[in-house]
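Moving on to chain A:
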Amino acid sequence: MVYGIPLEWYLIVAAALFCIGGYGVLARRSAVATLMGVELMLNAININLVAFWRYLEPPGTTGQAFALFVYAVAAAEAAVGLALIIAVWRTHNTVVLKDLDMLQG
Partner candidate 1 sequence: MEFLKDLIINIGQWFVALLADAGLPDIWVQVITLGVGAFTLALVPLATPFLLILYERKVVARIADRLGLNNSAYGGPYGLLQVPDDAIKMFTKEDSVPATADRWVFNSAPVVCVTVAVLIWGVIPLGPGVIGSDLSIGIFYILSLGAGSVVAVLMAGWGSNNEYSLAAALCGVATLISREIPLVLSVMAVVMVVGSFSMPDIIAAQDQYAWFLFAMPWTALIFLASILSEPGRRPFETVKADSEVVAGYFTAYSKFGMFYLAEFMNQLAMSILFATLFLGGWRGPFVEQIPILGTVLWLAIKTLFVMSVIQLLHYSLPRLRTDQILAVTWKFLTPLALVNICVLALAGKTLPPNAGPWTRTLAFLAANIGMTLVVLPILAARDRAARRRQEQIRRAAQPSSRKHK
Partner candidate 2 sequence: MLNQFAFIGFLLIVALILGAATPILARLVRPQKAIPRKLEMDECDMRTHGETWVEFKAQYYTLVIVFLLFDVAAVFLLPWALAYNTLELYTAIEVIAFILMLLGGLVYLWRKGALEWL
């Protein structure tokens, strides 16, 4: 325990955050809001990584380094995802995911 806080508390918060983000991904109409849900899920993962680093191997660096790479991937995902949304918005004038079914044939 660090400062009297058990590891489980962090894991529970991360699990809850992950599920809230997952709900956002599943239930929102707007594509931008869906991406916001994905960002919340990535945050939950990072909480887990850092918490495990702190509680299991504080002298090591693996957890922090992994968290850094998650940041890079999150930024890349946000950049490409939102660029796609903007491109779709420009051609189809919508960001509502339900309306984007051109590939269904």
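Please note the rule applied: contacts are C-beta pairs under 8 Å (C-beta built on N, C-alpha and C of every residue); 3 or more make two chains touch, one makes a residue touch a chain; residues count from 1.
For anyone wondering why these and not others, all candidates are chains of the complex that A comes from, given by their letters.
Remember, predicted model here, so these are calculated numbers, not experimental data.
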Touching partner of chain A in this complex, picked from 1 or 2: 2
Residues of chain A touching candidate 2 in the complex: 3, 68, 71-72, 75-76, 78-79, 82-83, 86, 90
